[in-house]
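Of the protein chains in this complex, all but one are displayed in their positions.
Moving on, here comes subunit A:
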Amino acid sequence: MAIKIALAGNPNCGKTTMFNALTGANQYVGNWPGVTVEKKEGKVKSKKAKGEEVVVTDLPGIYSLSPYTLEEVVSRDYVLNENPDVIVDLVDATNIERNLYLTTQLIETGVPVVIALNMADLIEKRGIKIDTKRLSMLLGCTIVETSALKQTGLQELIDEAVKVAKKKETRLPGEIFSKEMEAAVEDVKGLLPDSITEEKKRWYAVKFLENDSKVVEAVKLSDVARSTVADLRTKIEKNHDDDMESIVTDERYKYIQKIITTTVQKGKEKLTASDKIDRIVTNRILGIPIFILIMWAVYYVSVTTVGTFVTDWTNDVFVVTIQNAAGGFLERIGTGVVVQGLVVDGIIGGLGAVLGFVPQMAILFLFLSILEDCGYMVRIAFVMDRVFRHFGLSGKSFIPLLISSGCGIPGIMASKTIEQDNDRRLTIMTATFIPCGAKLPVIALMGGVIAGEAAGYAESSFIAPLMYFIGIVAVLVSAIILKKTKPFSGKPAPFVMELPQYHFPQVKTVLLHVWERLKGFIIKAGTILFLACVVMWFLSSYGFAEGGFGLVEDSADSLLAAIGGVIAPIFAPLGFGSWEPVAASLSGFTAKEAIVSTMGTLASVQGDVEDAVNVASGVGAWFPTAMAAFSFLLFNLLDSPCLAAIATMAQQMQSRKWFWFAILFQNVFAYVVALCVYQIGSFAVGGGFTAGTAAGFLLAIILLVLLFRPDPYKNQKVYAKRSVQNV
């Protein structure tokens, strides 16, 4: 049977890097606490496992085995119920005190522990000296010095872990707590049912003393035993004038302090390079300007200069060349016009428009990954917390929003680090309001249309920044409106966040990151989008005309026109009631990028589908006014994201009810905002006052009331739920 290793440790101690080094798997690595929430498994490379079958499970990064966060519950459930043969506890040698706090809890679970003293290469640099032999003796478990990054000590670690796992003997820790506590633990151990094996009894005993809600629920004690535990607890609590959980935590840290005084020599307190950098970038005066400058630089480079250059090349040279070549080839082998149309315009044209966008996204992701890996991203949460708290969110919500500007999928996934349910749901629901990379071509296209309609504006370059701005405002407005409703109410989440040391971004980590994110996009483009292109081409080329079904000359006779025509009236109040834009919006649900390709197909645009002027002239006729074009853009910016992102939402919400609420909210919100803007806007620029205008004003007033009404739950004293409490 395979040997099961559980990889445990604090967030940001190099755990995922270690997992990748051991298993060779390409896994997501991040430099802000709590990136991994679900556990991941991988087989140890056969060379390292020496013929054994060794499976490693990467547990989420945790600080403790308390019952209060999702990660902690996932980890402890795994350790206690899935019977791993050994726990490899990754301890960050540069931050040993807090890391050992988790160790003292892991060694109580009855599963043998091997400590990997990670970042051992950094110890010397910092002038820290650790007597590993003595530490190993005091803790009762083997210690191996490793560096996951430099891949040293890994073979030894695996050898040790396999050896310990095979021995199957657990060495329970000696005395961690005070005499009084230890005696109480012994007493409680005697009260536990036989279903709990001997080596796990200590852990359960401590948890019963702490009155851990999850353990008390899971293990039934007799009434007598329960009251005995309660008596023991009250007695100790009285003696210490504190609650049990605090006493236990306190004594653990005291124990650690005691053992490290004899084993760890701390280096001289000197300013590390990281501290110096931090002094500048989170400086009171310079902090915000630096943040704005960095963000501006990232977007400027990836969206306008380098990004545009690469994207233009891909579209004008690369795609057109392929289109011509494919067209020529098909003609030579003598295929019909239908196949040529499908391949050249439908598939290559559609996919090309989207794939041409990949380089731009790659550059954006590259920058975001560098910021994340070097440790700046978490400082952004630190700097921005004040702003977001104003709207009932925390600085942690900012990271998902920022990543969503590249792609909503990793953005939604990044919301995992937000502990409180309501904040996390809110962030998941609103993250995709921020224009993602795929919406940029739509913005560029509609910018062209709007500029074409509104004669006063010579160019449309203001549209893109405006859309980002609207996206941010939409997030904040939704946050305020929703926070005033019961399900989202509750005291703001405590904001306790570790600020890891800065380090040079690792090329490998950064590239892995970029690839992981890009891969999702490319796969989506290759599968869903491919299908969408074919389906859209079919629907727009075929239809009922001249009494039969077949290829239609005029796309107004097509199937798409028929479908679009049926639902078009719904969008008439938004200013785009004709079938083409409605059909394009529909295709946006398969993937936002498809809006552009669908429009290109419907307007039969040849060549560069992404050239705003080119397509804009083709589709301009669909929008009677600039306001209608703007309303169309707004609706497609704020409505539900593409299918892939919707699937991610469903996965992260972990609740059908919340998922459907999110979908409903996004679309209703998008519809209402677009309607208000179109109706009121049209009225403002000199249109007549119609029933639509009245509806627009009415909805706008309702929106404003929801926004500015006093918060009925303002004085709520209860913290919002964390999902672990109802798992």
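Keep in mind that, in the parts below, a residue touches a chain if its C-beta (ideal position, glycine included) is under 8 Å from a C-beta of that chain, and two chains touch if they have at least 3 such contacts; residues count from 1.
One rule holds in what follows: contacts and distances are computed from a predicted model.
Visitor: Select, from "NADH-quinone oxidoreductase subunit L", "ABC transporter ATP-binding protein", "SHS2 domain-containing protein" or "Ferrous iron transport protein A", the UniProt-recorded name of the complex's unshown chain.
Guide: Going by UniProt, the chain not displayed is called "Ferrous iron transport protein A".
Visitor: Taking the full complex into account, find the residue in A:Tyr68, A:Phe538, A:Phe697 or A:Tyr713 that is in contact with the omitted chain.
Guide: Selected residue, touching the omitted chain: A:Tyr68.
Visitor: Thinking of the whole complex, not just what is shown, which of A:Lys238, A:Arg284, A:Lys486 or A:Lys657 touches the missing chain?
Guide: Counting the whole complex, the residue in contact with the absent chain is A:Arg284.
Visitor: Which residue among A:Asp243, A:Glu331 or A:Asp711 touches the omitted chain?
Guide: Only one of A:Asp243, A:Glu331 or A:Asp711 touches the chain omitted from view, namely A:Asp243.
Visitor: Considering the complete complex, identify which of A:Tyr253, A:Phe391 or A:Phe697 is in touch with the unshown chain.
Guide: A:Tyr253
Visitor: Consider the whole complex, including the chain that is not shown, and state which of A:Asn95, A:Ser178, A:Thr228 or A:Gln506 touches that chain.
Guide: In the full complex, the listed residue that touches the missing chain is A:Asn95.
Visitor: Considering the whole complex, not just the chains shown, which residues of subunit A touch the missing one?
Guide: 63-64, 66, 68-69, 94-98, 101, 242-243, 245-246, 249-250, 253, 266, 279, 282-288, 382-383, 385-387, 389, 395, 494-501, 719, 722
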